[in-house]
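Removed: one protein chain of the complex. Kept in place: all other protein chains.
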Amino acid sequence: MAKRLPKKDVVIIGLGWTGSIMANELTDEGLEVMAIERGPWRDSPTDFSPTYMQDELRYRIRHELFARPEQMTFTFRNKMDQTALPIRSWGAFMPPNGVGGGGVHWNGEMWRFLPSDFVLKTHLTQRYGTSFLPEDMTIQDWGITYDELEPFYDRFEYTCGTSGTAGNLRGQIMEGGNPFEGPRSRPYPTPAQPQPFSHTLFAKAARELGYKPFPQPSGNLSTAYTNPLGMKMGPCTYCGFCEWFGCANYSKASPQTTILPHLIRKDNFSARANSEVLRIEVDKTGKRATGVVFVDASGEEWEQPADLVILSAFSIFNVQLLLHSKIGKPYDPVANVGTVGRNYSHQTVSSVNGFFDPKKYNFNPFIGSGSIGMCVDEFNGDNFDHGPHGFVGGGYIGQVQTGARPIESTLVPPGTPSWGAEWKQTVKHYYLSTVKPGTGVHGGFYSYRDIYLDLDPTYKDRFGRSLMRITMDLKPNEIKQNKFLTDKFAEIIKTMGAEKIAPAYRTAPYDITTYQTTHINGGAVMGTDPNTSVVNRYLQSWDVSNLFVLGASAFPQNPGYNPTLTVGALAYWAADAIRTKYLQSPGRLVDG
Amino acid sequence: MHRRAVLAGAAYLIFRGSRAHATTILDHLPWTPNAGNPPDPVTLGPWVYFTSDEGRTIEALADQIIPPDPETPGGKDAGCAVYLDRQLAGPYGRQEGLYVRPPFMKGMKNQGHQSEKGPAQEYREFLAAFDKASKLQFGGKPFFELQTEDQHRFLKDIEGEKVKLDGVDGKAFFAQIVKDMQMGFFADPLYGGNRDMVAWKMIGFPGARYNYLDWVGRHNEKFPLPPVGLTGRAEWNTRAQR
Partner (left out) sequence: MARFPHRIAALAVLSCSTSVWAGASDPQEFTQIERGRYLSILSDCTSCHTVPDSGQPFAGGRAIETPFGNIVAPNITPDPETGIAAWSDEQFDAAVRHGVGRDGSKLYPAMPYNTYTKMSRDDVLAIRAYLNTVTPVRNAVIVNTLPFPFNIRASLGVWNTLYFKDGEYQPNPAQSTEWNRGAFLVDGPAHCGACHTPKTALGGDKADRYLQGTYLQGWSAPDITGDARLGLGHWSNEDVVAYLKSGHNRVTAATGPMGEVVALSTAKMTDRDLVAIATYLKSLPGRSQSPSVLPADDPAMVAGAAIYRDQCSACHGLEGRGVNELFPSISDSSMVRSDDPTTSIRLVLRGARSVQTRSQETGPGMPSYGKQLNDAEVAAVLTYVRNSWGSAATSVTPMEVSKVRSDTALRPD
């Protein structure tokens, strides 16, 4: 029997980026806010110390900062007629855990989506016609436009101190930036990062091929910065231990460096770490949340009543909690009814490695940061005519080499033995002159009728709840998109002067065993129609009006960009709706 | 005292507790002296996980996968077998943190590892089957007693599935050993492999550094500083200067 705690105005499930943003906004409104986080408290000088952070084995290979499958995992299959099996150890993606969430160990890549991304269905149908789209593709418009979200993109960029070069300043295309980006109201808060050698070579080659390369917008700061909350950050020192790792010197944007020290001093904010929410409780009508039930590290159950529930547990965990709490109608792909679990997506990534003559090129590849990069956006979204190509969508391509930690970065060209004397010599030969972009091709992943989430019939978690089941595969559209982009990328690497290149295309079947990205999205999508979305355009649940669901779970499909900037912007957007509309008059903000 | 020990005592850490009798009430960022969770370097000594024969087999495998040459030691002298021994004896070997609930069903390759057995157990089984196959092929001789050329050829046969191992997928497991040996070779020396940072010296990786601000803009120049590990380097020692 859960012990009941004193009521709070707001309970926030998960203290990562969106939880921290929302907690800060709502405490500013004077509300009593309690945040509940499954994982531990994490803090720069203790947990991300430069005395031991630079440990590839511990943090990249054994991924110590991430959730443990024993704590929470999923089952996986490609197709509906297969049996899903548990993801016993992480592969394709790695869910975060702990205060700060993925914001602790992300790369820091901060991309805005294109204006056309938000009205994708309308845009593509208008340009290419309905029959150009695959029959089972279930893309939809978001219910919000780029222009509406722009001030909140700006807000999150300035919270983080994003380093970049504006490409479109209030409609004027600016030299050196991304000419395809949507208009921004003001420049980036800090200038773009200086680029290492191989990145400048990439830019040069890209220009030779007629593209317009620009520095990747980065949450690894180029200079010291003080954000609007007064939080101080330092300049990135290019240590090369960025993604997968916490930042030891306050130079990567994270909840820890941008919000939490300010938030924690407020009297009306409290947080519990090492506590897992089991479910959101709703009243008898099923239309109103009354709070959450969580279990602490001792196994004791507690009830935290609240007037407003914010579900910000990370995209896939959001969907799982909705299913366990029986909020909303679970998606049935056969009957094509229901919404929770529908329109799940990942990212279509691949890369091309380049091997250069070490007598001519020394890249010092170990000098890098998570988000350093020179990119081109000519092939993203609908930035080019897809008519001749027979697919939709795209992605950015770029030399984004975040470092050269040796376990992962001792590559050999195809055809080299993977062990033995020749392997050893070749590794030694090429290490300093290898271009290894990581996810040099970062393509979108659109949504499909039979790519979805639901509850597994067999496997259970440590609380006896069903694991969530992922049904996902790579579709012809994404495979074509990826081949096209990878070939374009390979061309640039060749033009750079590589003596050997090794393209690695993304092919079917979708493989859960090797890492791709942790940009998993959808399942609780936003939209204008309650029949095809779980939350409305303010991320408010259609079914339970005092529940808001934040995170990439809201993406109806995934464009060819990293999600976090949009995730944060949407959190600010939802917080604004709560502060200016919902609190004045609690209830449905949109008629559905 | 490590911070983790402090937290383990409290069931949860409360910031600004909502209960009158909450365990900890703070309105500032927490800190304790000597906080943090640095790793403990491996201590050299007898095998912790492997039997003596298993250890010798792994050492022989290490020297095949990463052969010694005049400039750089091989896998054995670099400590790769020690690395693996300590890893298998620890949480990695026990597959700690993984989801090991039943039922265990065989799935497609892209659905990942579905066995109840962790790496430690699988290594033991592999080494037994490997030893058996070696003795069968080479007149009762274990792998570590073979000539180098015979060892090399035997491994190529396993890799090419010309030699099958009893009850174990030899090709797949050999690929795993290659990965593990190379991981030990390139990991921080405190884990037992990459002794004296020989692997890092071989490739020119400067190690566990944190500030390259003065080098970002220096393009196509050789970085001059020697590698440093999490436990330091020789130059940190004043006696080394004399």
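Note that the chains take the letters A and B in the order they are written out, and that residue 1 is the start of every chain.
Rule of thumb we're sticking to: a contact is a pair of C-beta atoms (placed from the backbone, for glycine too) under 8 Å apart; a residue touches a chain by one contact, two chains touch by 3 or more.
Here the structure is a predicted model, which means the values were calculated and not measured.
Participant: Of B:P33, B:P46 or B:P70, which one is in contact with the hidden chain?
Facilitator: Among B:P33, B:P46 or B:P70, only B:P33 touches the chain that is not shown.
Participant: Touching the absent chain in the whole complex: find that residue among B:T51, B:S115 or B:N211.
Facilitator: B:N211
Participant: Pick from A:K79, A:R186 or A:K232: which residue touches the chain that isn't shown?
Facilitator: Checking each option in A:K79, A:R186 or A:K232, the one touching the absent chain turns out to be A:K232.
Participant: Which of these, A:S49, A:T125 or A:T528, touches the one chain of the complex that we don't see?
Facilitator: Only one of A:S49, A:T125 or A:T528 touches the chain omitted from view, namely A:S49.
Participant: For chain B, enumerate the residues touching the unshown chain of the complex.
Facilitator: Looking at chain B, the ones touching the missing chain are residues 25-26, 28-29, 31-36, 38, 208-211, 213-214, 225, 228, 230-233, 235-242.
Participant: Across the whole complex, list the residues on chain A that are touched by the chain not included here.
Facilitator: Residues of chain A in touch with the missing chain: 43-46, 49-52, 224, 229-235, 237, 239, 248-250, 261-262, 265.
Quick note on the criterion: only the chains that are shown with their structure count from here on.
Participant: Please give the residue numbers of chain A that touch chain B in the complex, ascending.
Facilitator: 5-6, 8, 34, 40-41, 43, 45-47, 49-52, 54-58, 61-62, 68-71, 73, 76-78, 82-83, 85-89, 91, 194-197, 200, 235, 237-241, 248-249, 260-261, 264-265, 267, 269-275, 296-298, 300, 361-364, 366-367, 404, 406-407, 410, 418-421, 424-425, 427-428, 431-432, 458-460, 509-513
Participant: Where on chain B is chain A touching in the complex?
Facilitator: Per the touch definition, chain B meets chain A at residues 3, 7, 11-19, 26-31, 35-39, 64-67, 69, 72, 92, 95-101, 103, 105, 107-114, 152, 175, 178, 181-183, 186-188, 191, 199-200, 202-213, 215-223, 230.
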